[in-house]
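Scroll down for the structure; my scribbles are underneath it.
The complex appears here minus one protein chain, its other protein chains still in place.
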Amino acid sequence: MAETKTKKKRGKKGDVLDRYGVSPELALDLLRNMLLYRRFEEKAEEAYAIGRIGGFCHVHIGQEGACAGSIKPLREDDYVVTAYRDHTQAIAKGVHPNAVMAELFGRVGGASGGRGGSMHVYDKSVRFMGGHGIVGGQVPLATGIAWKIRYAEEDTVAIVYMGDAAVNQGSFHESLNMAAVWELPVIYVVENNEYGMGTAFSRVSKTDMSTKPVPHGVPASVVDGQDVLATYAHFRELIAEVRGGGGPRFVDLQTYRFRGHSMSDPVSGTYRPTEEVERRKAEDDPIAVLRDKLLAAGHLDQAGLQEMDDEARQIAQDAADFAEASPVPDPSTLYEHVWAEINEHGRLFFDGRDR
Amino acid sequence: MAVMTYREALNEALREEIQHDPDVFLMGEEVAEYDGAYKVSKGLLEEFGDKRVVDSPISELGFTGLCVGASMAGLRPVVEFMTFNFAFLAIDQVINNATKMYYMSNGQFPMPIVFRGPTGAALQLSAQHSQACETYYSHAPGCKVVTPATPADAKGLLKAAIRDNDPVAFMEGELLYNVKGEVPEDDDYVIPLGVADLKNEGSDVSIITHGKMVHVALQAASKLDKDNISADVLDLRTIRPLDMDAILETVKKTNRVVYLEEGWPYAGTGAQIVAMIQEEAFDYLDAPILRVTQADVPMPYAKSLEILAKPSADRVVEACRNVLYR
Partner (left out) sequence: MATKVHMEALSPTMEEGQLVQWLKAEGDDIANGDILAEIETDKATMELVARGEGVLRKIFLTAGGTAEVGSVIGVIAGADEDISGIAGVSGGGVTAAPTAPPEAPAEGAPMPAAQTLPAPEAPAVSASATSAPATTAAATLPASAANEGRVKASPLARRLAEEMGVDIARVPGSGPGGRVVKRDVEAAKASGVAAPVDTPATWASDGAEYEDIPTSQMRKAIAKRLVTSIGPVPTFYLTVDVDMGRVIEARKSINAMLEKDGMRVSINDILLKAIAAALRQHLNCNAQWHDGFVRRFSAVHLGVAVAIEDGLITPVIKNAHAKGIAQISAEVRELAGRAREKKLMPDEYTGSTFTVSNLGMLGIHEFTAIINPPESGILAVGGIVETPVVVDGEVTVRPRMRITMSCDHRVVDGAQGARFLQTLQGMLEEPTAILL
């Protein structure tokens, strides 16, 4: 019964890849990616639980499809900006899992040298532009990156992720307005998991998510993020439109978070029913959704799946081992990278260091 | 030497830098078609077009963040705040992003961006339009703060700020825009950041100050002169980086200091300078260091009250006498 229901939602068995114009190789790649993201985040949770990671840690478990599907169609020279739930988006954009895990551990081998932590993974070389801690603070940044693309007359695209609650920030509205006025090549993606930390979106918004970009003149679309193939196909088209000069776009990328907002927050209870979480985990796991499609279509067998999963776990373990072995930053580096330019005259530090 | 107003000096600096570097552009409210709310950007749209000189919507947070993002991607934006009073709306982008990102990213994203506009009081603009904002920016490591007082300083320092690879809060003043002064006729007149300037030389007392208060300090020095008291007036010009050598030199010369600023006393720029002087020149002090600041009240509208609230040359003179025990 459950199986039928699932199939009914996701499309007919057998032609699923054709429907989205996706090759089996690509689909398997997407599965592989999602498995890696899952195992990586689980390893991060474990590391956090034993004290290797400190502070805030926001994992993407349950939202792997949204991540894999939307980033896969991007070119290497396109830009990704995101909020603080950034580990898997960093990996998807090309940051090595070792570097991400080491960043979570606060080690020298981390993407930001251990200086940023979980919320501030940066890698300019693959145009992964962070990793930002202030809700909505990243949205104007992406708008500005798109400004630069237009200024320099390039054909790259910027994509920015935010949570559903972020659309209530002024920075969101101001950004969409400017992007529309100046026809900037930026895609605003809301990873809509229905809850801003512990607050259901419906409690803090009079209107639906789809209405948010309308007053600003930014075209909106909606896609099921738990269906990675649908997500991939959707973004493939959208990115092409934007790259072709179509101006900004807004996507309500619907998904679901299987864990609490962060490692310090409860999975369910007071703000969302536990049975809802359990049901979504059972029915709506993006990995399971694609896996079942591929198994059913014969593009994948159990052995292959096991191999994929083992590989994912191994990469995650290797990342943890790498992070553990990576040195902590040398105390002498505390004052580095505060100033891009040390002026010839005058003092820049005021804690006695400059004297 | 050419004589021009502070506003014209800024205009020249902007023109020269936009011309000289294709990555530099100016964005803000009314900067293009209106020629600038204070006419600082007059004529620039006509000369450079609307890609380089951009009218923004009234979205301080948005356009500041946009420029910070553009800076991440390699451009060199100049953001104009109509006044720094409005910049509070944008301060998240300035401090949390522009100022901190170079450090958080371990050096991957330098931020060569300038935030400029008038700061402090003008005439009867009331509390929300009269605040001196230097300390909000000088507090955070990663942001430089520049406060020119004269046309020459304005030109030379704005060029330096635009060329600097860090975020710079460049603070002008509505009451300064009309001040006239000599500006060197130099193709490329740049004053390095971090160098203070002795605007008046004396030996009895040191008046240290920045921004538009330099002119008040000079008035005070002139009054003191009539009583045979000669004052050093040291214009810091840059709050961060700070020319501590110049400060120590004047303190050791006169042994007595008055800090003058138009901001409030609690944790003002003067408080920082006082802390450093007493740490590093303790044995040279013959009197406690006094500060002359705005009265510790939001700026009132009524003319009579505003005059009371603002620092004046007479208050500076009184403070100087105090530290001279005269």
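Some notes on this structure:
Note that the chains take the letters A and B in the order they are written out, and that residue 1 is the start of every chain.
As a working rule, contacts are C-beta pairs under 8 Å (C-beta built on N, C-alpha and C of every residue); 3 or more make two chains touch, one makes a residue touch a chain.
Note that the structure is a prediction, hence the values are computed from the model and not measured.
Touching the chain that is not shown, out of B:D186, B:D286 or B:D314: B:D286 (per the contact rule at the top).
The hidden chain makes contact, of the residues A:D18, A:E46 or A:E344, with A:E46.
Contact with the chain not shown here comes from a single listed residue; of A:E154, A:E276, A:D310 or A:E344, that residue is A:D310. Seen across the whole complex, the unshown chain contacts chain A at 42, 45-46, 48-52, 264, 310, 313-314, 317. Interface residues of chain B with the unshown chain, by the touch rule above, are 255, 282-287, 325.
Here is the rule we go by: only the chains that are shown with their structure count from here on.
If you average the CA atoms of chain A and of chain B, the two centres end up 41 Å from each other.
Chain A contributes residues 79, 81, 112-116, 120, 122-124, 129-134, 137, 139-149, 151, 170-171, 173-175, 177-178, 181, 336-341, 343-350, 354-355 to its touches with chain B in the complex.
Remark: chain B residues 25, 51, 56-57, 59, 61-75, 92-93, 96-97, 101-112, 141-142, 144, 164-166, 192-195, 238, 240-244, 272, 276, 280 touch chain A in the complex.
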